[in-house]
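For reference, the structure I am asking about is given below.
A protein chain is absent from this complex, but the other protein chains hold their places.
Per-chain numbering from 1; labels A, B, C and D assigned in written order.
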Amino acid sequence: MLHIDHINKTYPNGAEALRGVDLALEAGRIVAIVGGSGCGKSTLLRLAAGLDQPSSGAIRVDGEAITAPHPAVGIVFQEPRLLPWLTIAQNIGFYIADLPAAERRERTDWALARIGLAAYGPRWPRELSGGQAQRVAIARSLVAHPKVLLLDEPFSALDAFTRASLQDALLDLWQAQRPTLVIVTHDVQEAVALSNRVVVMQPEPGRIHSVLDFSLPYPRDRLADAFVRAERQVLQALDSSLAQPGRSPRPRREAPLQDPPLPALLPSHLIAV
Amino acid sequence: MLHIDHINKTYPNGAEALRGVDLALEAGRIVAIVGGSGCGKSTLLRLAAGLDQPSSGAIRVDGEAITAPHPAVGIVFQEPRLLPWLTIAQNIGFYIADLPAAERRERTDWALARIGLAAYGPRWPRELSGGQAQRVAIARSLVAHPKVLLLDEPFSALDAFTRASLQDALLDLWQAQRPTLVIVTHDVQEAVALSNRVVVMQPEPGRIHSVLDFSLPYPRDRLADAFVRAERQVLQALDSSLAQPGRSPRPRREAPLQDPPLPALLPSHLIAV
Amino acid sequence: ADAPKELKLDWAYWNPVSLVIKDQKLIEKEFEKDGVNVRWVQSAGSNKALEFLNAGSLDIGSSAGSAALLGKIHGNPIKSVYVYSRPEWTALVTRPDTGIKSVADLKGKSVAVTRGTDPHIFLIRALADHGLTEKDVKFVLLQHADGRAALSRGDVDAWAGLDPILASAELEENAVLFFRKPDYNTWGVLNVREDFAARHPDTVKRVIKVYEQGRQWALANPDKLVALLATQAKIPEAVARKQLTERTELTHNAIGRPQYDTILAAGEALKQAGVVDAKVDVAGTLDALIDPSFSSGLAGT
Amino acid sequence: MSTTDTLIAPPPAARTPLSRRWLARLPLGLVLPVVLALGWELAVQSGLADGRLVAPPSRILATLWALSEGFELWRHVQATLARVAVGFLLGVVAGTLAGALTGYSPLARRILDPSLQGLRAVPSIAWVPLFILWFGIFEESKIALIAVGVFFPVYLGVLGAIVSIDRKIIEVGRVARLSGAGLFRRILLPAILPAYLLSLRSGLGLGWMFVVAAEFMGASEGLGYLLLDGQQLGKPDQIVAAIIAFAVLGKLTDGLLAGASAPLLAWQDTYRKP
Partner (left out) sequence: MSTTDTLIAPPPAARTPLSRRWLARLPLGLVLPVVLALGWELAVQSGLADGRLVAPPSRILATLWALSEGFELWRHVQATLARVAVGFLLGVVAGTLAGALTGYSPLARRILDPSLQGLRAVPSIAWVPLFILWFGIFEESKIALIAVGVFFPVYLGVLGAIVSIDRKIIEVGRVARLSGAGLFRRILLPAILPAYLLSLRSGLGLGWMFVVAAEFMGASEGLGYLLLDGQQLGKPDQIVAAIIAFAVLGKLTDGLLAGASAPLLAWQDTYRKP
């Protein structure tokens, strides 16, 4: 489906964001990408979405080299990037403007309900909280039913329960239509819970450190031994990726923290419940 | 230090973001705020920072009612909000422009090193990754040594290791200067690891659900029984806050997820390591 | 009376004497010993000179007689004290192909004209002479050069022209001057601000003396005058020659009865045309405008 | 630290006392002109100033009144208003299209922009002879000249705003695989809307300015004509009356434009509405 062949990406300012990255994503696969801050995850997604050109190497969708956004590839950006001049409902319908109004309407309403913002359709983006905006951004890409969906830290601004609900929404979509999903996340548990393959990247220059495959049954039990083992495996890979020689030393605490004398707790009558 | 007295906040569009919120933050305390998406956490922080006015109620810093930003109160916004026309170093020095150049320079350099971006001083904000920008935003507020620092999901875009390093940086500052820290976070483990008090908020309208106090010794052992218990306690409060009657039903999976037939794994020679 | 510190005069292409005076620095020489600072200002048209006078940016300025009258009517505090020329700078013009032979043929035709200028007055009086009024023809209000362009484009049938554009249209496009009447042109007069005349009467007299000097030189050197105008205004010598030798008399100086009569007739024509309010006392204004005292003693020619 | 009337002051909350809300409805914009007019009237009346060149308000009002009897002023206003309206529309359409084209296509920009930037500096009056030549002396040329005046600010505004749109927003449009007219209509235009509306207002102002040059070309009615007539015949009262008519109409049409476009900007997240 999506083939990334030996890609290098150096930004005009000289920053080497990606070096020799190879990745193949078959149709219907769920891949998670984890890695330290600044290791090129967003860059990789932007290249795969056709929004930027690699310095060398090629990206192909179904064998076709892409130099511009491809109809089959959708992306959820790291920031919500809602269009401020459209209401929430219009934002969600933005990628499906070509559909008949009735169908667009239907998908939009479904998505608004699914992200728990059914009453928010007519609002402006500036009236949303951070997590609400992020949910709208996810909904916008989901309703377009892309064959490949790239998600850049889609749930980072959500509490654990809202996050779980949206993960479910994503998996529902996957089950119904079997898109290829690429999810960048900093939450290792999330990576293991969602994907069959975890790509661990390492920074400076950004490249692939290791690729870990799992085949745990869905729905996944986060307390199962296999799950916890997989989680630990990813964490270890991540740790070793950040401790690579040649990288600037990982910042660490300067001095061991002393337990400070805590101030007396507030009498509870001062706190409204 | 910071007193929030019976605050209500209704936005011009009628959204009731906060209802009857009382909170007292003594000097030197670390408070974490957790809660569902859209429950008024950012609104509360913005009010405390003097950036917006409550519809009723008052906020006082050391007894003095504030209607505009107070010199003793710093804030890290939910988005990085770097000034695009300043370099990274200039952004970090933005709040301390009044200091002598040498001292500003020194603090900026220290902060750049501490957030692992020592070489990034002369870059523009647009050349940063999401997590890098977030780190710069944190550094910008840290160098001003505020007496009260409000942090709105400061580490959401960071991988586990970078996040731990910045948590350390924050605790170091706390140990050295004993500011009052208010940290909004979606990571319950983080809330328990950093704070002595966790405020759980609940949405629609935004209000305080419960306040949980812990006094675990620093440095905290995340595997210790007491820690895990505290964590579970917060999670339960969070869950119950989101299941409150009167709230629109928490979105849930529509149908139980079936384990889909996974595509065959890629032969590993296709993957560069 | 004492001379002023500064003397502000105008020069203009349509005032050939001023070109001579400025070119030969006659004023500067005259006032050298008094330490008077002489400041020359170019006037692009009568209305500009009058505007500058009105605002006190000129002490002495030249204009057409009718323009001076209009200015006075609208409260411009000036006196006309001297005649520097009797130009025939305006005429009615058409293209060869329109078939217009006389003013009577203008009935129902369109005529380009600049309001309030000598050509405008000229046109009104010409029409009146032939029993026509403004309503019988269609006035198209255009600046002088644009009137010529409109005529040659065929947008209008005739044009009340003004030199030197008139002369160049005549030479370059065979424009037909179908109505000429030197008497209907209203003189080139020198105006002075009232307060300046009251405070520095001697200075005014000395300027007039210099003007006489320049005028005499111009009369004596017609070819050099043509060359002077042609180089200063950068117009072809043929145009300058036509304008100066065929259509400008420099043989007048003292202001008095003849000027009064011509300008009065022009004023009445303007009143008829509605450019001047019907309530205005033209004769009375003219009495206040024309002040022969400064130039009365001058000998003719 | 900061007074309550500054941008950084807290937005008007429920605490605004009644007196302030009453103040908020006062047409404060009238204060300045009225004070100036009264001051000038008093100065002239008391003999402190000479009202010959700039007539005191009473005389200007008399002039305006005289002109408006027999509806003459109204005729002039109407003629000019009609010209400005049509010229404005044409200029806006042309400026928007040209700005969109050069903003969108770097090639078109490199070919067209230098010439247009040069022509932008050509004064209105300089066009007069050329427009007479090209369009004659009737309504067409007047409207065309006004359209030229409107064109340039709109063109510059659209082009300048397009090339400084945030990359992030354009990328959303690219992901929707918009290009050409679609990208312009759905991303570029709304993104530049605040700047665009500003450039329309700027263009409208220039439209009013170009009226005088336009009415140089064979007009016998219109405010520009009134002004020129006043200047040529040396009628200061009429000049000042024309200036005031220009200012009033300019303010009214600008206010109309700003007001009509305000709802289009309801989405903006600015600190305080204009």
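The rule is simple: a contact is a pair of C-beta atoms (placed from the backbone, for glycine too) under 8 Å apart; a residue touches a chain by one contact, two chains touch by 3 or more.
Quantities reported herein were computed from a predicted structural model and do not represent experimental measurements.
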item	value
Which of D:Val44, D:Leu67, D:Ile137 or D:Leu156 contacts the chain that the document leaves out	D:Leu156
Sites on subunit C contacted by the missing partner chain, in the whole complex	13, 40-45, 48, 51-52, 55-58, 143-146, 148-149, 152, 164-165, 168-169, 172, 233-235
Touch residues of subunit B, complete complex, unshown partner	49-51, 68-69, 71, 74-75, 77, 79, 81, 83-86, 94-95, 97, 124-126
Hidden partner interface residues of subunit D, rising order	1-2, 5-8, 28-33, 53-54, 103-107, 109-115, 117-126, 128-130, 133, 152-153, 156-157, 160-168, 170-171, 173-174, 177-180, 183, 194-195, 198, 201-202, 204-206, 208-213, 224, 227-228, 231, 236, 239, 242-243, 246-251, 253-255, 265, 268-274
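The rule is simple: only the chains that are shown with their structure count from here on.
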item	value
CA centroid of subunit A to CA centroid of subunit B, Å	20
Geometric centre distance via CA averages, subunit D-subunit A, whole Å	48
Touching two or more other chains - residue numbers and ranges from subunit A	79
